[in-house]
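Missing here is one protein chain; the remaining ones are kept as they sit in the complex.
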Amino acid sequence: MDPGILLIDLLNGLSRGMLYFLMASGLTITFSVLRIINFAHGSLIMLGAYFAWSLLQLMSGNWAFVLIVLLSGCIVGVIGILIEVFFVRRIYSSEHLYQLLLTFALIMIIDGLALEIWGGQPRTMLLPRFFLGAVSIAGNFFPKYSLFTLFGSAVVAVLLWVFLYKTDFGKASRAAAADVEITSALGINVPLIYCGMFAIGVALAGFSGGLGLAMSSLTPGVGAHIAVTCFAVIVIGGLGSLTGTLAAALILGVFEAFGDHYFPQIAMALPFIIMAVILLVRPQGLLGRKE
Amino acid sequence: MSILKTEGIRKQFAKFAALNGISLGVEPGEIRAIIGPNGAGKTTFFNVITGKLKPTAGAVYLEEKDITGKPPYEITSYGIARTFQIINIFQGLTTIENIILPVLNKYGENRAFFSRPQTRGDIIEECFQVLSRIGLEKKADTLAANLSHGDKKKLDIGIGLARSPKIFLLDEPTAGLNPQEKQSIVNLIKEIAEKENLTIVLIEHDMDAVFSISDRISVFQQGVVIAEGKPEDVRKNRLVIDAYLGEDF
Partner (left out) sequence: MNRENRKVLFSVICVGILLIICPVFLPSFGLYLLNEMIIYGLFSYGFYLLFSHAGYLSFGQAAYFALGAYSVALMYKHVTVTIWLPFLTAIVVTAIVATILGFLSVRLGALYFAFLTLAFAQMIYAIVFRWRSFTGGDDGIPGVSRGIVDFYVMKVDLESPMHFYYFTLVIFFALTFVLRKLVTSSFGLTLRSIRDNIERSSFTGVNPQRYLLIAFVISSIYCSIAGALHTSLTKMAYPELSYWSTSAEPIIMTLIGGIYTFSGPFFGAVIYIFLKTYVMTLIGNWVLFLGVVLLVIVLFFRKGVMGFVEERWGANL
């Protein structure tokens, strides 16, 4: 077996994994701070991709591309604020079923709107010249864009870490995730934290959508598939653990890259097989805490 | 033969040792009170006996039978009933439905797929007997969530009683009640102890109640029993006075 090919597979896996991390991180944040599983997460990722696509029709150029990815995240983040204020806020004290169903309704509304605005035909993205082509690694070719995704996601991950551990808002949100009553009693504005963190989780979804748009074609139904993969990632990593999400995302990415190459039959079921195994053997996930 | 015996029960939660070797024995028909400051491990002790928690070490025996670490449903079927510090009833069901369930279980009828409990006259009659013991027969069809706090506490007791247990563990049965309600519960406990010849172990902070009905008292502090004996002896015990009772008793 050619070690060069193995290396390419590995890098492929890591690049995929980092994108998965970016996609799933928002879901983990929403769950750990707000205790809500946002089923609409996949649709928000899709929305980010659609915004990126639309913006690309207006602008072009290498730096514009980076800007577009950032912008699509921000736009989706703003939508997240609106969603939190008008809908999610109302169901914090409701039974879990209704929280779930609310986010489910949002899936359909977002997918439906996407269908209205962008139509049903698959959209693909034309990358700017800088990102096209491949680099040579150990005698084999590795797509430039995958490298960009790998490093871009890593940068965002580091920024996220800095935000959560070094800024006041981040620290306050971690406090709220640990114990919301005490945090509130300390005078911290919990509703603001909830809104902010929901928006950030959603913005991350938007970024990852913009970033991931180049990887496959885009239709209004793609959100469901992405969502389910994200659930697998957060369950495998451990609900509420961001490090767990990172580990799970990378592991899944690498397994899938190798799986696609050598065992294509099970590649499709792989995330769910691992998810099921984890739930049966260690339900709290790789790095989650036992409740 | 003790009806309930524990030997060296320890329970460790990470760095915190909640129970540090509890060995005690309760005689059949006895009313034993467990008292002590908060955090002494009293409820943890109940949780270990009833299978809600597994002990880190030690054993629990019911009538000489080892029941250590068995799941709650099994322990209940062996004849241990309990109430809870925070009311733990079926709030979404009616009062009588709360009582029907343990009675069904007693007769092994939970799996009756096609028989409606209301049609089982014998079971309903038994439920009403339990309800009248606890004074809730007029509220049989009230949703449990709509009962007053005192009535909910009684229902909690009723659920345990309905299963005709051999031994009944009561966790702070008078907590949060006004003096009238407290007296009512205390009378109820006295009555069921006498009539059913039931063994009762109760955790209580209300010392009047404790001293009026207990046969013996065990005093917990920081996970160990620091004193045990008849009420009049315990109230004079220096250790107990310093740890918990204070001079007034």
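Letters A and B mark the chains in the order given here, with residues in each chain numbered from 1 onward.
Here is the rule we use: contacts are C-beta pairs under 8 Å (C-beta built on N, C-alpha and C of every residue); 3 or more make two chains touch, one makes a residue touch a chain.
Computed from a predicted structure; not experimentally measured.
In the complete assembly, the contact with the undisplayed chain comes from B:101, out of B:19, B:101 or B:186. Contact with the undisplayed chain is limited, among A:11, A:29, A:102 or A:125, to A:102. When the omitted chain is restored, the residue from B:109, B:137, B:181 or B:208 that touches it is B:109.
Where chain A meets the missing chain, the touching residues are 37, 87, 90-91, 96-98, 100-102, 104-113, 115-116, 220, 224, 228, 231-232, 235, 239, 265-266, 268-269, 271-273, 275-276, 279-280, 283. Against the chain not displayed here, chain B makes contact via residues 50, 52, 71-74, 76-77, 81-82, 88-93, 97, 100-102, 104-106, 109-117, 159-160, 163.
Please note the rule applied: only the chains that are shown with their structure count from here on.
Each chain gets a centre from the mean of its Cα atoms; for chain A and chain B, those two points are 49 Å apart.
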